[in-house]
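Quick one: structure below, then a few questions.
All protein chains but one are shown at their positions in the complex.
Chain nomenclature is as follows: A, B and C, assigned in order of appearance, with residue numbering initiated at 1 for each chain independently.
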Amino acid sequence: MSPEWTAAVAVALPLLGGLAVLALRRWPNLRESATLVTAVALFFVVASLLGPVRGGARPELVLFEVVPGISLALQVEPLGLLFALVASFLWIITSLYSIGYMRSHHESHQTRFYFFFTVAISAAMGAAFSANLFTLFAFYEVLTLGTYPLVTHHGTDEARRAGRVYLGILLSTSIGFQLLAIIWTWLLAGTVAFRPGGILTGTASAGMLSVLLVLYVFGVGKAAVMPFHRWLPAAMVAPTPVSALLHAVAVVKVGVFTILKIAIYVFGLDLLRTLPATPWLAWAAAATIILASLVAFTKDNLKARLAYSTISQLSYIVLGALLANSMGVIGGGMHIAMHAFGKITLFFVAGAVMVAAHETEISRMHGLGRTMPITFGAFFVASLSIIGVPPAGGLWSKWFLGLGTLEAGQKGLLAMLMLSSLLSLVYLLEVPVKAFFRPVPDGAERAPGIREAPWPMVLALVLTAAATVGLFLYPEPVFDLMTMVVAQ
Amino acid sequence: MRILGYYNYWVVIFLMMVGFYTLISRGNLVKKLVGLTVFQTSVFILYISMGKIEGGTAPIIMQGQHVVYSNPIPHVLILTGIVVGIATTAVGLSLVVRIKEAYGTIEEDEIHVQDDVL
Amino acid sequence: MSANLPVLLVVVPLLCAPLAALTRRPRPAWGVAMLAAGWAFVVSILLLSRVLAQGTISYHIGDWAPPWGIEYRIDEVNAFVVLIVSGIAAVVTPYARRSVEREIDATRIPLFYTAYVLCMAGLLGISVTGDVFNVFVFLEISSLSAYALIAQGPDRRALTASYQYLIMGSIGATFIVIGIGLMYVMTGTLNMADLAQRLPMVDANRTIPVAFAFLAVGISLKLALFPLHLWLPNAYTYAPSAVTAFIASTATKVAVYMLLRFFFTIFGAAFAFDVMHLDRVLMPLAIIAIVTMSLSAIYQVNVKRLLAYSSIAQIGYMILGISLASVTGLTAGILHLFNHALMKGGLFLAVGAVMYRTGSVRLRAMEGLGREMPWTMAAFVLAGLSLIGVPLTVGFVSKWYLVLAGLEKGWWPVAAVVLVGSLLAAIYIWKVVEVAYFRERSREEPVREAPLALLLPMWILVLANYYFGMHADLTVGVAHRAAQVLMGVAQ
Partner (left out) sequence: MSDRVILRIGAKVLIPFILIFALYVQFHGDFGPGGGFQAGVIFAAAFILYALVYGLENADRVLPPTVVYVCAAVGVMIYAGTGVLTLFLGGEFLDYNVLAHAPEHGQELGIMLVELGVVTTVFGVMVAVFHAFAGRGRVER
């Protein structure tokens, strides 16, 4: 199989899996095997691209041309490959996890759930391998719409309201700002293709391009830069596997990935550095980092706290892109991977607690660590990755981000990063610390002995927690891919 | 005198306004149609008078005879227009008949009252 | 024979109309209508391909050379419009068979199809003719039959809606005929091409602006431009489902075509926009239409009425594109003619299927239908996404060109209005989606999925939304050439 078509297969494979899921809806075991098999196959398909891309190949495939100059086209480049690798690998684990979760939580409409999950993954793959802004935008919107049935899975009034916020913010930012920016780009540059070094250099005044940049940064609602972040906490009404894979990895990462792509391949770092709006937007991202961390403190609901933590961490990546230097971009790109593994573990834990102990509020989890030691141990390790201390992978991305701020001469931003790490230290570690050391609250019934969640869930969260440690020890693959991005 | 010389246009304008006013001011559906018909008639006169040439006759050319004749084209056109007008009136009246059967009235306000109750 | 296609396009449906009346039984009457629609569709494809290959076709009725005789003149613009009309007819007619059987008395069905075919013939006639008075005649043929069609709706309010439409429509047509008369007074010709040549010689005379104004108001009434749209919501709401789908996707489109033809071909863009400043009237009205009518749509509880208000807003898009008076703007407007026909046709057909099964089109009737009529509602959602303008749909392509046209002129608010309009569309479409998928059914009896005879045409239109959204080069190419023809730009 030639590399060009491999990318297309990566987009199509999850959809085929989805059809298999629909076809096998009467046999749950077969249906889940279909998901798992697809996930594993997808990962190997994506991984097979690693060799050619490392060898310098940039396979491109035009699926069809909508109008001359605007086509749905796929292209494999290191940044997209990194994202696709992370997403497809974590899909395997999430599939494992969701089998345990959906069954022990007795969720309804499981076929629909698995089907739209595959749609979302397919869209994420498409976004990762998109060769131009139009393709990226198309998959971006498919992802928004494809995840809507997952967010509103329970069909309750609360889910419906959350769905409205979700669609409302994501659609209005993407159509209102991002689409406008894309069409404007097309008008200025005559193309919407991603090219190393950007396509906008010299097409308009710095002031105009600044406006364009603002439209892009806020138009990518999935990156959850404040004030367009409300959709992410709202999406937490979804079943936990959705929150875990989609709202900690696929969907939100498509957002920041889009911003990275635009920064690198549309504006180009050199142009970006000269725009007057760039530092201001970097500070907006920094403000999001701090504010979201502060909000996270106030949340007692574990998933809500994690959601705000995600908002905060996403802005790290946005910030990395807006630093407009190679260190910042490397740090941002690495953070896609590092944060993904860390945050998915945290969400897995939240789901496991919900299934095993039926608790969702942090204040009700006191003493639970003694009942579920593996789960909360994993939470601890993953928290370290998010905070950015050894022995977890998060250290590396934060390290490069820090270097980036220094290279850009923005010591204030560095201070912001430090402060935010401290904040996350407190709000994340509060959970395992209280779970292990606080006494069981009155009225909470705890069965004696160890009662962990079903084994697929525990296995999944242990695997991802171990992976964060693994990324601390072996960050080179991620780092190498990102240096290739910068070196172009 | 110049203004009076255009008397045919004054007739057209007068009829048009009478028709239009009836059309918008009356609540009775049949009277509205009457207004519409008058309104359309004014256009017929506009066309007919524009084709007329003083002293002109029917445009039938006899051999060896030179005749001044009126422009037949507007007259032919408006013949079609008249037919269209008849058709419109017929469709309109048939609708009114069916409205009367359905609502028991052909007064606009009474119809609105009945529909709002629904 | 093939040289006579322009006239046969109109004459065959015109012949089929009495034939449908003579059959006097529902099925054969439908068969005749099918024949007419199929014929028109095939011919319009042939005509479009010939126009694209060889340029403008001119056909002289009775072999009387223009400007004395009536000329049928087909260029890129009306070849495209004819394709829209006949294409929609070819899809809606198969759908009509089951839907009409359910909604209309069997004794009236033959006459229903007579009116239906006449309406189609009238719309086709307006599109192909090169003679302004002929436009009026065909306009009245299509309008009168449309009044009759709308009055067939199952609700008695169909009658008042039809009456209202008749009054407004007749005023509009009369205004148009006044405008035509005044033009004739000044030029002595009715042929469009001839008028276009002679008008500049007399346009200093005050009569010409008056003619212009009468035509502008008359045509705006016909195309339901805000604030002359009042006839439209009721007419669309209470007409039989198939009629709504057909008229919503064709009648206003043809009226927009008339606007293009009169103001670009006959008066010329320079006169219409530089002297008469048509854009200063059209653009604000279009913008108001987009915003206020989309907002009105949000508050409707009758889904057909909701879509009707949405149609007025969408007409606003077309007029907005046209009022930009640039090639890109016109391309966007003409493109949206086609694209809106596809999406609104799909939506109305889906709603018609709901009507078929539940007997109502109020929001309450759609509760729980996501599960009971999955295919119908899926079609509704997919066509709705196109209306919103999600990428890979035709709605996106339209919006792309509209925004592009706005930005090209540096008019930010125009681009913003287009995008705000699509967000409002998202709200009203989603309102229906939420009811269909999240509410539990309040009806006692469960309903079944619509029959295949309804699903198939519906899905053809829905899939066309996506096909032409992904392969827009055909539609955009034709629209672009049409825009160049209208603007008088050399190709």
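Operating definition for what follows: a contact is a pair of C-beta atoms (placed from the backbone, for glycine too) under 8 Å apart; a residue touches a chain by one contact, two chains touch by 3 or more.
Everything quoted here is computed from the prediction, not taken from an experiment.
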Touching partners, among the displayed chains, of the absent chain: B, C
Selected residue (touches chain absent from view) among C:Ala21, C:Ile288 or C:Ala378: C:Ala21
Contact with the hidden chain (one of B:Met17, B:Val67, B:Val83 or B:Val113): B:Val83
Chain B residues that touch the omitted chain in the full complex: 58, 60, 79, 83, 90, 93-94, 97, 101
Chain C residues that touch the omitted chain in the full complex: 1, 4, 7-8, 11, 14-15, 17-19, 21-22, 59-63
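In this section, only the chains that are shown with their structure count from here on.
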Pairwise touch network: line, ring, star, complete, or other: line
Most central chain, judged by mean C-alpha position against the global CA mean: C
Distance between chain centroids, defined by C-alpha means - chain A, chain C (Å): 44
Chain centre separation in whole Å, for chain C relative to chain B (CA means): 28
Whole-Å separation of chain centres (CA-atom averages), chain A against chain B: 70
Numbers and ranges of chain C residues touching at least 2 other chains: none
For chain B, residues contacting two or more additional chains: none
Touching residues on chain B, where the partner in the complex is chain C: 20, 23, 29, 32, 36, 39-40, 43, 46-47, 50, 73-74, 77, 80-81, 84, 87-88, 91-92, 95-96, 98-99, 102-103, 111, 115
Partner chain B, residues of chain C touching it in the complex: 133, 136-137, 140, 144, 147-148, 151, 156-157, 159-160, 162-163, 166-167, 170-171, 173-174, 177-178, 181, 184-185, 190
Chain C residues touching chain A - in the complex, by the definition given at the top: 385, 388-392, 397, 399-400, 403-404, 407-408, 415-416, 419-420, 422-423, 426, 430, 434, 437-438, 469-473, 476
